[in-house]
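Removed from the display is one protein chain of the complex; every other protein chain stays in position.
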Amino acid sequence: MGDVVRKTIRPFRALRFLGRKPHTVRIPHEQHNDIEGEPLPTGRYRGIHVNDWDLCISCGLCAMACPCDAIEMIEVEGEGGKKRPEVSYGRCCFCGFCEDACPKKCMHLTSNHTMLDTDPRPFVFLPTPGIREFEKEYVVQTSKLCLVEERDGKKVVVQGKPRPRKQ
Amino acid sequence: MGDDFRTTEIIFGPQHPGIHGNFAFRLELEGDIVRRARVVPGYLHRAFEKLMEQRTWMQNVALVPRICVPDPDVNEAAYSMAIEEIMGLEVPRRADHIRTVVLELSRIASHLMGLGGMGGAIGLYTLPMWTNGERDYILDLFEQLTGGRVYHIYTWPGGVRWDMPDNWPRKVNKVLDHIERQLPSYWSLFFESKVTDARMVGLAPYDPDWAIAHGVTGPNLRATGVKYDIRKDDPYAAYEDLDFEIPTRKSGDGMARALVRWDEVGQSIRIIRQALEQMPSGPYRAKTPPPLAFTVPPGDALARIESSKGEYNYYVVSKGGKYPHRVHVRGPSFTHGIDVLEQLLRGYEISDTALITATLDVCPPDIDR
Amino acid sequence: MRKVADWASARSMWLLWYCTGCGAVELPPCFTSRYDMERYGIGPMATPRQADIFLITGYLSVKTLKRVVRSYEQMQDPKYVLGHGSCTIDGGMYWDSYATVKDVGLYIPVDIYIAGCMPRPEAIFHAFEKLQDMIKKGEAAGWRRYKDNYRFYRDNQDKVFKRGPNWALEEPVLK
Partner (left out) sequence: MVEDTLDHTKGMDPLKGEYKPGTIKLEEALVRIGKLVPGAETAVRRARRGIVKVTPDMKDLVLKGLKEMGFDHFVAVTCIDWPEEKRMELVYHLWSYGTKGIIMVETDIDRDMPSIGTAVPIFRPAITYEREIHEMFGVDFPGNPRLTQFILEDWEGPPPMRKDFNSLMYSVERFGLKIRYPKSLPPHLLDKGGEKNG
């Protein structure tokens, strides 16, 4: 008898989930938090690069350390013949080895993580400190990136700021 | 069509909702019954072993976790252990304990996903909804520790890459408490269900002798009663200092395989709690050459790790210099995902195909590599 | 009329359940309770004939690409392709592998690329938002591009498969 009662009541135990708050993260209306309510991603997150051109010594170690051949050292107009790393996000695997290899610690992977476009070309760009300006933004907008194109055998900045503004 | 027009050959996968990952079968059916099954792997082939020969020792650390997607940390750890053995590197105790925590968290995440897959295969879609939700808290933890959600690139030769953040152990304990609180409702949802009993008890059983003769390892072997675990028998990381049990079951059928995985989640929680409690202080990585000048002396080493799916083996051969000469990866699914699976499927209905694959926890990326 | 249809299809999309690469491991969290894709009116669909979105989750080996092209051609118009992960843009981690194709956009038209290895669920949801926007504006025209430039895509496919003109119809005989 008791067995029958228990079996009859059992399905109704599911009702207790009615009052529980769902743990769904309602992106994009809600911040993604961890179990203690701290926002994610944290500073350790390996996202899109920034590179401080005032510190960069054009050593090319980041390009040597890259397992994906994502970084190319290119010469940019207006930099006095110095080479700067250009990152292709069609290759980058966000391992952070470039950051480890950098002797001046000017290359840095931020916690910016979302980047999308309809065209594969804007995924190749020069990381500048300018990207820091939208570090807290939800999405990296390709219109703000520093894009470089080859014209007559010379690399020319076609979009974005080649140099950060001096404070 | 078969020769006598009684059997039909159908292509099951790779685009099929019952397939876990990118994987396919050719099934010869007689009515609903599988008369002969052939596995068609290779859809995820990326030529890892070839690519590893083209990259430096340290660059490969970024490559190896991709070999097993649900359980990536075993690859980094096994690769690092093999290199450490050739180089004679002594790993600090703290690094060993951190590795243990990471490996066990990864095991829980993988088992939760695997149990969800079993639930999905019998049409119980609530279970994957829940387990994958809990798994996500573990991914949050990984993100705070390693900076990556799925691919961590955290364990490397000589130790681990960064130390733990100060508040991380507390968060781990909170997540484990949360998962422990949830486990009873999973139990009543999945294992007390009559559908689970009807579908999984007596499903594709094998006995220990047959399993060993066919190279079955891991939870699938322990489901037949063989008390064997590399963590105990060929210990690595900090498992020697920790107290845990090896869960086994007797019957070797689908239910036993699910139950062994279920028990392992509980044991992993126990291991992580102990490892965090006993966490020694000190350095978290040994002194190694800088990544760009990282060379390994000539020699070879075999590293073995117990992953959530079975036994992982990394056989690393070095000729000296900056690049490995050969790295052979023996994934657990290479045996139980092809030859064993083909034989187990025979005689069962086509609707059991996905479930048998799920109870064996076949991981296609480590077959194809 | 087209506008009304676009508006309607942007709100109810079915995602083809085909885990082509390692990015598929981020799909279960997206479908399930933590992120819950159905808030967007997106759900998994088993058969290509009834699916609207093809999410290319990561690298494609040549063997998979053949099945992807076949599944894509089975899908009904309008259909949209999302390239999920860096490997769909330029090879990603497997840039020097003999087995994987580099730019998926050469073989099937990709509407949105998402960078990342792998992209976070946030990125996937943002891509869905953007796709809905594009559909409403009528910009997501990858399927029309495929029809208009069929020769271009077909030539690229033929170059990779090396199986003669009938590669799309044959399934290799197994011994």
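Think of it as A, B and C in the order they're written, each chain with its own count starting at 1.
Here, a contact is a pair of C-beta atoms (placed from the backbone, for glycine too) under 8 Å apart; a residue touches a chain by one contact, two chains touch by 3 or more.
Here the structure is a predicted model, which is why all the values come from computation and not from measurement.
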Q: Could you run through the displayed chains and say which ones the absent chain touches?
A: A, B, C
Q: Looking beyond the chains shown, say which of C:S97, C:Q132 or C:Q157 touches the absent one.
A: C:S97
Q: Since one chain isn't shown, list which residues of chain C touch it in the complete complex.
A: 62-63, 66, 90-91, 95-99, 101-103, 106, 159-163, 167, 172, 174-175
Q) What residue numbers in chain B mark contact with the hidden partner chain? A) 41-42, 45, 47, 49-51, 53-54, 85, 205-210, 212-215, 217, 224-226, 228, 233-234, 250-253, 302, 304, 311, 313, 315, 317, 322-323, 325-326, 328, 330, 334-335, 338-339, 342-344, 346-347, 368
(Q) Give me the chain A residues in contact with the hidden chain, please. (A) 60, 63-66, 69-73, 88, 91
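Methods note: only the chains that are shown with their structure count from here on.
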Q.
Farthest chain from chain C, going by the mean of C-alpha atoms per chain?
A. B
**Q.** Centre-of-Cα separation between chain C and chain B, whole angstrom
**A.** 28
Q.
Using mean CA coordinates as chain centres, what's the gap between chain A and chain C in Å?
A. 23
(Q) Touching at least two other chains at once: which residues of chain C meet that condition? (A) 33-35, 93, 96, 117, 120
(Q) Residues of chain B that contact two or more other chains, please. (A) 62-63, 133, 151
**Q.** Of chain B, residues touching chain A in the complex
**A.** 55-56, 58-63, 133, 137, 140-141, 143-148, 151, 153, 162, 165, 167, 170-171, 174-175, 178, 291-292
Q. What part of chain A is in contact with chain B in the complex they form?
A. 23, 34-36, 40-42, 44-46, 61, 64-68, 93-97, 100-101, 109
Q) Across the complex, what residues on chain C touch chain B? A) 16-22, 24-26, 28-29, 31-35, 44, 46, 48, 59, 61, 63-64, 67, 71, 93-94, 96-100, 117-118, 120, 171, 174
